[in-house]
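Okay, handing you the structure first.
As you look at this complex, bear in mind that one protein chain is not there, while each of the others sits in place.
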Amino acid sequence: MSETPVLQIRSLKTYFYTKNGVVKAVDGVDLDVGKGRITALVGGSGSGKSMLSMSVMNLVEKPGRIIDGQVWLNGRDLRTLSEKELKDVRGKEIAMIFQEPTSAMNPVLKVKNHLFEAVHTHDKKLRMRDKLDEFRDVLLRVGLGNPDKILESYPFELSGGMCQRVMVAMGIVTNASVLIADEPTSSLDLTTQAAILEELLRLKDAGMAIVLITHDLGVVAQTADDMYVIKDGKVIESGPVCDVFASPQQAYTKFLMEPIALLR
Amino acid sequence: MKRFKLIVKRVVQIVPILLIVTLLAFFLSNVSSGDVATVTLQSRGVQPTEQNLAAVREELGLNAPLPVQYINWLKKAVQFDFGISFQTHKPVSEEIFARFPATLKLALAATLMSLVFSIPLALLSARYKDSTADHTIRILSSVGATIPDFWLGLMLLYLFGVVLKIVPVISGSKLSNIFLPAFTLSVAYGATYVRVLRSNLIEVRRFDYMKAARARGLGEGKALAKHGLKNALLPMVTLIGINFGKLLSGQIATETIFSWNGIGKFAVDSMKVKDLPVIQGYIMIVSITYIAINLILDILYMYIDPRIQSD
Partner (left out) sequence: MVRNILRKLLHNKAAMSGLAVILLLVFAGIFAERISPHDPYKVDLAVKLLGPSARYPLGTDQLGRCILSRLIYGTRTSLYTAMTVTLVILAIGVPLGIIAGYIGGAVDNMIMRLADIASTFPSSLLALAIVGIFGPSLYNLMLVFIFLWWAPFARMVRSSVIKLKETEFVMAAEAAGSRRISIILKHIFPNTLSPIIAYATLRIAAVIVHIAGFSFIGLGSQPPTADWGVMLNDGRQYISSYPMLLIWPGLMIVVVVLAFNLFGEGLNDALIPSSEERAIVKETGGANV
């Protein structure tokens, strides 16, 4: 990594204050995400990798609270920005693909309204009809045939996999410099999964910095450049994917890799 | 297809209600104090005697067995023929339809006003949950739901009519005077809507699509208004509609207080002078309107909520 990373996280801590004590969801994480690279966050469920992405966006909800750390994006520390400035960052500089595609879409809005909102929020002058061609194109790229029908559909009329591809399309149309993709391929069949990963690689080549949150090391091996292994809110191992795969240092990493070793 | 079946089911459910309503209205003229023939004669200004009573009984078909009388009455009722008002000597349906627009205007104004109040207040309350604003709004809505509309109407009339002298105390149903009666009615409904909408909004706020909207750069208030409101309002459509139906059936107390010449005031005024044909006509017409509105609502709801279409 010769260039300065687009996104730099330094000793970020997000704690949840519950009745039963403090849960350290993110506990002093350092992370670098380079331009034109795919950075994978790997860990089991509950490891804090999803909460890490919400912390980056500063969207942690009560009883959770970000208590310490810096989030540098393009030379600015997001933690020092006002809510108003943050609104401009969210969805414009950092876009997010959510894990649960069906629940992350508003049931009473059509797909085209979702796509349009992703861009219109940051450019009020845009008109829907000027963007429709682009939307169709993006939907085709994520493997959704018949884009005209998809645009006019409501989320619940689509399958989970289709929603997930729409979510990816929503991430793409924003043209953000950082894309955080939380398990973008978890509910897809292998063919569609390949199409999505290919699209992520294409975006990466176009210069986007991509954070890929996943528990699937197969996906990491195929696409990612760097990886961070997260356990109990802490980074326990990190480095270029080929290095970590060649000689995992931690028992937990080895444990995560077992299914892949078996396949080989 | 499923939608069609649902509609048929609703229509079938209406039948027993209609039966009860028609029986009630029919018995109103039969069981009520005072013999119908006598009352009819008196209303024509004729002294009842043995002969003319018998003649009137024959004329009104009162000698037939009750079921036959009921069927005959029903035949007329479906043509909106409820006889002549004892009081005004005009056909009852004509009198009621003449007053219906006033009630309709009042119902529309009250519904509109209650929504205009409640939506922003609920949004504010849900957006800043547990803040001072939220607490104030919640207390206000509790108070609003507690004050009986008839007393609120009287107090408003006293305040604006007597103390401030902004409105006439006896106003009549001019459109320029609609504000106070509509406001009176809107308070109780609006208070309910604030409560329901607030809790719906808070519920909705937990969904992932709200987080996703925020991640797209929408502010919390905007996300709530754009993504939350529609989802939170949908389950309220039925409630609002049912209340509109209630409003349309004539708000007797409010219409009386503000001398608003709607059907509710007409009905209760007629009750005072025992103008039975009017009461019968009122019960029939109002029930039919009410039932129709409920049916329309059910159908409408299937169209507004896209989720029902695909099931």
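The letters A and B name the chains in turn, as written, and every chain counts its residues from 1.
Here is the rule we go by: contacts are C-beta pairs under 8 Å (C-beta built on N, C-alpha and C of every residue); 3 or more make two chains touch, one makes a residue touch a chain.
No experiment lies behind these values; they were computed from the predicted model shown.
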For this session: Tell me the shown chains the invisible chain touches, ordered by label.
Result: B
Exercise. In the full complex, which of B:A77, B:L276 or B:M302 touches the chain missing from this view?
Worked result: B:L276
Exercise. Of the listed residues B:I137, B:V167, B:A191 or B:A215, which contacts the missing chain in the full complex?
Worked result: B:A191
Exercise. Out of B:I17, B:V116 or B:I304, which touches the unshown chain?
Worked result: B:I17
For this session: Since one chain isn't shown, list which residues of chain B touch it in the complete complex.
Result: 13, 16-17, 20-21, 24-25, 27-28, 31-33, 142, 145-151, 154-155, 157-158, 161-162, 169, 184-185, 188-189, 191-192, 195-196, 199, 239, 242-243, 245-247, 249-254, 256-257, 264, 267-268, 271-272, 276, 279, 282-283, 286-287, 290, 294
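Methods note: only the chains that are shown with their structure count from here on.
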Exercise. Taking each chain's centre as its mean C-alpha position, how far apart are chain A and chain B in Å?
Worked result: 52
Seminar exercise, completed: So, in the complex, the side of chain B touching chain A is made of residues 207-209, 211-219, 226-227, 230-231, 234, 305-307, 310
For this session: Using the touch rule from the top, collect the residues of chain A that touch chain B in their complex.
Result: 54, 57, 59, 83-84, 87-92, 95-96, 98, 100, 103-109, 117-118, 121-122, 154, 156-157, 170, 174
